[in-house]
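Single-structure report; data block below.
Note that one protein chain is taken out, while the other chains of the complex remain in position.
Here is chain A:
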């Protein structure tokens, strides 16, 4: 709000103030942009979910009452869960190794993590489309090693999406986990050893519980990011295992059904916000975005 010279101030012996900007005013341009091109469009979209084609909750009834759509919801959760589980399984030992390794090794691994994170998403997804195809390197390698006789279907199905998505999510779980493990005081583990704990006992009863908040926060973040992913599932998944983001796009682009598109978008938003609230409530605000 602009604090203008007002009559009262001018009349008293308080020196008249110039037209000045307060700190709040500084945030107004960005706030305007955000309201006009983020809040309003999303609100209009959600409003259309209860007004088109007829007012009411018909779109939601159709969305939640059809086995086709329920299968897409189930698949979205299945893929996100699988990706989160595999990322955590691989990410924990890597983050742990990074936290204890000599810094020279660690910095090389960090450079690779960052390069991967920064490399264009489509370029990385394309790489997996080529690698996983029937005549691709992975199938050839498996046949060459004598593990399989004929090429496995690795792409356009759950396997393809899981591999491609895990590949993208790994840095997002390794980096925060590294931060958490880094902060654990090694003296606590020395104490455990002095008290007679062997490596397994120290791992299961000391290190894992201490890293648990970080693991839960990282896992939740990867899960939420996976739920809304569009590009990678669309390119590496098949028609049989569509995900929610793709369904929303399809409603809008091919079917021009704004009511159903808005309803599906609201479902995705509510789940995302609910999980985000859990994250805020239990693990604080540290997180990063993704697409």
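The rule is short, and it goes like this: contacts are C-beta pairs under 8 Å (C-beta built on N, C-alpha and C of every residue); 3 or more make two chains touch, one makes a residue touch a chain; residues count from 1.
Quick note on the criterion: contacts and distances are computed from a predicted model.
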- So which of "Carboxypeptidase family protein", "Ion-translocating oxidoreductase complex subunit D", "histidine kinase" or "ABC transport system, permease protein" is the UniProt name of the chain that got left out? "ABC transport system, permease protein"
- Have a look at A:99, A:154, A:180 or A:242 and name the one touching the chain we're not showing. A:99
- Item | Contacting the left-out chain in the complete assembly, out of A:64, A:148 or A:193 | A:193
- Considering the whole complex rather than only what is displayed, give the residues of chain A touching the chain that is not shown. 22-27, 29-31, 33-34, 37-38, 40-42, 44-45, 48, 90, 93-94, 96-102, 105, 108-109, 111-116, 118-124, 126-131, 133, 135-137, 167, 170-171, 174, 181, 184, 186, 189-190, 193, 199, 202-203, 206-207, 224, 227-231, 235, 245, 248-249, 252-253, 258, 261, 265, 268-269, 272, 276, 285, 287-289, 291
